[in-house]
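To start, the structure under review is shown below, and the notes come after it.
Yeah, one chain of the complex is gone here, protein chain that is, but the others are all in their spots.
As written, the chains take the letters A and B, and residue 1 is the first residue of each chain.
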Amino acid sequence: MQSSTIFFSGVGVPPPSLRVRSVLTPATDRGGSMSTSTGGPKWAQKTITLPPQRRGCHLITPMIVKEIGQDLSGFSCGLAHVFLQHTSASLTINENYDPDVQADTETFLNSIVPEGRSAPWRHTMEGPDDMPAHIKSSMFGCQLTIPITKGKLGMGTWQGIWLCEHRDAPTARRVVVTLNGI
Amino acid sequence: MQSSTIFFSGVGVPPPSLRVRSVLTPATDRGGSMSTSTGGPKWAQKTITLPPQRRGCHLITPMIVKEIGQDLSGFSCGLAHVFLQHTSASLTINENYDPDVQADTETFLNSIVPEGRSAPWRHTMEGPDDMPAHIKSSMFGCQLTIPITKGKLGMGTWQGIWLCEHRDAPTARRVVVTLNGI
Partner (left out) sequence: MQSSTIFFSGVGVPPPSLRVRSVLTPATDRGGSMSTSTGGPKWAQKTITLPPQRRGCHLITPMIVKEIGQDLSGFSCGLAHVFLQHTSASLTINENYDPDVQADTETFLNSIVPEGRSAPWRHTMEGPDDMPAHIKSSMFGCQLTIPITKGKLGMGTWQGIWLCEHRDAPTARRVVVTLNGI
């Protein structure tokens, strides 16, 4: 796993005084949010190269968090955007516990997208698994936006980020992560 | 191709004077956007617990707007992010008028994702409807980003936010709404 280009900007500019309005937030939280917001809104962007994975669905939350965890901790509230720069793989959020869910999802995708001789595709020049891969990529999508809450990804208890590799030949995949918040 | 309403704001800015550039925006709009942008960019985040719903697709725009409408009104331009913290339900945007569209969508999902004895799933320990629910969750996704324009969600006339409950047993579902804008 390689990574490159990250830049951070505490932008933001001098109002006469900090304007913070809190609703339904206990004092301790309010304190927390204020302490991190004093630097103004921040942006961070990082390109992560994920190692080649075999065809199928793979839990990549640990890889992503390893790369951005330290940056995340500087945000009390915000959004994390994860963007896959490819058209034959996909990103989705699903179960983080039982790997059978990943296997079954791959079974499903293969069952509804025809592949091989009986498939009706025109686009075959890159191999029999290529056009099915493009279709699966649009079905699940190549982008996720996840809330940031108190320095962490605000996913549910059982949610994880999956990289779904739809090609037979494992390839390194590039993901652009953009963080924005206070 | 036609275009309309663009406004640009260098927000939270030091300036001798507020830096707002408006292009193709009538004077009245420009006034509106300036009045809300004087305080700089804002963030809001709220966790909403939606009541249990029966299996199927449900229009939840009114519930969401009831929870965030007052906060929304403070933004002239921005984005609203809605994130479902579960892996056996989904969020999507679709028809807000004829409930038959919701029923037909549920019919479609059930027709393409096998369930019961003939289904090929390994992951069966949480019931026959669980693995199909995970698949449907990745098909529709668990996250929406919607523009905010002049204090309101910028959806089209016929668009609404749907919560699709893919489990047989109704459960309360948590949604994290994050607002960001000026």
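Some points to look at:
In this text, a residue touches a chain if its C-beta (ideal position, glycine included) is under 8 Å from a C-beta of that chain, and two chains touch if they have at least 3 such contacts.
What you see is a predicted model, and the numbers here were worked out from it, not measured in a lab.
Contact residues of chain B toward the unshown chain are 1-13, 19, 39-51, 63, 66-67, 71, 77-79, 92-95, 98, 100-101, 103-105, 107-108, 111-112, 139-141, 144-147, 149, 154-159, 162, 180-182. Contact residues of chain A toward the unshown chain are 3-15, 18-25, 29-30, 33-34, 37-41, 43, 45, 76-77, 81, 83-87, 112-113, 120-123, 125, 131, 134-135, 137-139, 141-143, 145, 149, 174, 176, 178, 180, 182.
The definition used in the following text is that only the chains that are shown with their structure count from here on.
Distance between chain centres (mean CA atoms), chain A to chain B: 18 Å.
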